[in-house]
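What follows is one structure encoded as C-alpha cells, with my remarks underneath.
The other protein chains are all here in position, but one chain of the complex has been omitted.
What follows is subunit A.
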Amino acid sequence: MSGRVLHAQLHLLDRQLIDQSDGHLVGKVDDVELDLDADPPVVALLISGREQIPAGRIAEIDTAIKITVGDLDLDYYDNWIEHHVIDHIPGAGDATE
C-alpha cells in the first residue's frame, strides 16, 4: 500500500475487521492509537473491544481491514455464547441444507 494516503478517520475507524486466514468477521475498529514519537506519526495500534491489534498485523486495507489474528482473542464473546448456548442446540455445527 505504498504511496496511498489513508485517512485514519475515513479508512480505519469503525471499519470491519476480517481474519485473513479464514475470512471470518472478527470485530470493528473502535479506536486507533498513534505513535506520536515517530516522524511523521504513524498508526501503532488498532483497538477492537478489549483487544489491541499491532499495526504489523494489518495485512490489507480495503473496504474492510484484513488482519493476521494469530494469538489475539478476538472471538472471546462469540466463543462464550457458542459454548454456553448455541452448542446445546442440535444442528449448531451443521451447514444449512
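Following the convention adopted for this analysis, contacts are C-beta pairs under 8 Å (C-beta built on N, C-alpha and C of every residue); 3 or more make two chains touch, one makes a residue touch a chain; residues count from 1.
Everything below uses one rule, namely that contacts and distances are computed from a predicted model.
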Protein that the absent chain corresponds to, by UniProt name, given "Formate dehydrogenase", "Mn2+/Fe2+ NRAMP family transporter", "Acyl-CoA synthetase FdrA" or "Putative ArsR family transcriptional regulator": "Mn2+/Fe2+ NRAMP family transporter"
Residues belonging to subunit A that touch the chain removed from view: 10-11, 13-17, 24-28, 30, 48, 63-64, 77-79, 81-82, 85-87, 89, 91-97
